[in-house]
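Left out: one protein chain. Kept in place: all the others.
This part shows chain A:
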Amino acid sequence: MDCYTANWNPLGESAFYRKYELYSMDWDLKEELRDYLVAAAPYGGPIALLRNPWQKEKAASIRPVLEIYSASGMPLASLLWKSGPVVSLGWSAEEELLCVQEDGVVLVYGLHGDFRRHFSMGNEVLQNRVLDARIFHTEFGSGVAILTGAHRFTLSANVGDLKLRRMPEVPGLQSAPSCWTILCQDRVAQILLAVGPDLYLLDHAACSAVTPPGLAPGVSSFLQMAVSFTYRHLALFTDTGCIWMGTASLKEKLCEFNCNIRAPPKQMVWCSRPRSKERAVVVAWERRLMVVGDAPESIQFVLDEDSYLVPELDGVRIFSRSTHEFLHEVPVASEEIFKIASMAPGALLLEAQKEYEAASFGKCFLDRFPPDSFVRMCQDLRVLNAIRDYHIGIPLTYSQYKQLTIQVLLDRLVLRRLYPLAIQICEYLRLPEVQGVSRILAHWACYKVQQKDVSDEDVARAINQKLGDTPGVSYSDIAARAYGCGRTELAIKLLEYEPRSGEQVPLLLKMKRSKLALSKAIESGDTDLVFTVLLHLKNELNRGDFFMTLRNQPMALSLYRQFCKHQELETLKDLYNQDDNHQELGSFHIRASYAEERIEGRVAALQTAADAFYKAKNEFAAKATEDQMRLLRLQRRLEEELGRQFLDLSLHDTVTTLILDGHNKRAEQLARDFRIPDKRLWWLKLTALADLEDWEELEKFSKSKKSPIGYLPFVEICMKQHNKYEAKKYASRVGPEQKVKALLLVGDVAQAADVAIERRNEAELSLVLSHCTGATDGATADKIQRARAQAQKK
């Protein structure tokens, strides 16, 4: 097992560094790396190369090629560069390639060489040209920093939300700084630059001179500077061959190392692992690579070829024309297992496994050890191996993978259009569908709709076949994408699969398919959605077309009517007119009549209503409305003649009022005119006369002819007015059916008993009995009991 530690190089007492090969590069570069502008994205990301013709001679006629490769050197894209001279390349956190041109314009390309957008770094940059540019990453996103020909800095901390910041001037700066870098402290991006022996820190407000603590004297220039992946540490390379390492705040020095090489290094990057105490930087010259830390010795490697360093969270990637390597501090866990003479449990277990095969089954006997973390680790390793495969070419370490998260990794696979692999990983890790498979399928579909050579039908079918009803897939998002690509028909087809009408409808409206939107809204049953479309349509169509559309959609029509009832009464009338809905028109005018203040207006509205009712063949309503008009006119005449209010009284109340006021003739006339049925008229008169306590008139009335309502009501109403005397008059005239009741009402229990006995009515007998109270009615009660007994005998 010696091979495990064969490439371990000690640095100081406690740390080992090792360098191993990730890939032998698949690419076939025509030139040396030094002839290219190079940009490699962190987290095992893609590599962009642009042959740099502008360095050598100003030959605008030469069109260089921009090439994009995976970390394993698999070609992803290649395109002819047709824009202006490029100063610098860099990748954003979303793996978009930012190409900074000399004129300050930044062109943004996708991973597959697809042009996305461009933006300018401002006028000042345009005027003074770009001297140097850096792309950097902070927690807010990816930023661009520019050094102009006027030796001024312009910076944008987030290219997604472009806000340009021109940094303050460095006093007395005559030439370009020898080196510079971006620091990020307290969530603010700053620029650190070196001019001769001096260091300046620029933030958006001020420029201040800074001094690294404990720097060995004699420095007349800084040749290189490097900030760590997390912006916590800073390394400076001086012209004395000294490497100073300290905190990025320049408050603390970690160590200093003299490498005795005064030639400026090509690159210098940090190489440390999160949560490790060891700090080291890797310095590269033409043919030499050096790892330097807080130790008297350094580790040295020979570089066979032109190489490029890519700083990572926990190490450094180094690639050249032929290979791609990873250099990092050996993790504690590996160290514990493989270090010579280690007695750590892991080392013992490994030893045991070598001796006894059975030890590899040992896990099964550990019953108190929860297997979850073991299983999870195996799964993670499997994922990491799958994406490291050179076809995929994403060489992530475990720490990088955890930092990146599985979600981002999936996004990156999607970005590389590696849909099947992404789905396999989701399924393997059993991610919830909404976060996993569905999301990836949706991305796939969004890619699919951009394939212009495939017909709408085929694309829609293909998408539906693959996505089906997969939960969490938003067909409307895909449709929106299709619409964005100018494929409206496809978008409509895709929307058919969208179950959420709340999503469907707004997009349809946006695509000006309002009528389709209307039927979708109706289907959903969401009336608010229907209203929204309706108001949209109302503005979009002319009135005639709008009404026609409504006519074919009864549900929408009734909703719109509701709306009009409260908001636009006139439109409501037009709607009824259009549909020849005379019944509702009639009701409409009746309602309108109440809003009229003057009686003429009311009558006119009612006339219109009556006409409508006739047209609706609602004879009854028409007649009733005409009666109402007649009554209104009559009431007005009464008001004029009698000087009291009649309007708005019902017919019944009008007649009653007339009687109460003593206008019996007029009352009679009115009752005749409107054919008030006899029965009700009797009730009416009875009530009114009793109210007046006009007993004389009441008696006269009762004798005018045979009462159609009998005489019990007379008894009742007199009793209600506490007039027993009058009540008794009528009790005798009550018919036999109700006589008992009447007699009881006037308190004649004895006679009531007689009648009941005579009628041999059991119910009446009980009723009378229940009225027998105390001693006075004792005899009557006995009489009833006797009669009952007799009846039973028979």
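Everything below uses one rule, namely that a residue touches a chain if its C-beta (ideal position, glycine included) is under 8 Å from a C-beta of that chain, and two chains touch if they have at least 3 such contacts; residues count from 1.
In this section, contacts and distances are computed from a predicted model.
S.K.: Leaving aside the chains you can see, what is the UniProt protein name of the one that's missing? Options: "Dolichol phosphate-mannose biosynthesis regulatory protein", "Dihydropyrimidinase like 3", "Vacuolar protein sorting-associated protein 33A" or "Septin".
M.R.: "Vacuolar protein sorting-associated protein 33A"
S.K.: Given that one chain is not shown, which residue among A:684, A:734, A:757 or A:784 touches it?
M.R.: In the full complex, the listed residue that touches the missing chain is A:684.
S.K.: Would you mind spotting which of A:488, A:524 or A:761 touches the chain that isn't drawn?
M.R.: Here the residue in touch with the unshown chain is A:524.
S.K.: Which is it among A:431, A:631 or A:734 that touches the chain not included here?
M.R.: A:631
S.K.: For the chain not shown, which residue from A:258, A:558 or A:721 touches it across the whole complex?
M.R.: Result: among the candidates, A:558 touches the missing chain.
S.K.: Under the stated touch rule, tell me which residues of chain A contact the chain that is not displayed.
M.R.: Those residues of chain A that touch the unshown chain are 433-434, 438, 469, 471-472, 499-500, 523-529, 531-532, 535, 554-555, 558-559, 561-562, 566-567, 583, 587, 590-591, 594-595, 620-621, 624-625, 627-628, 631, 648-652, 674, 676-677, 679-680, 682-684, 687, 709.
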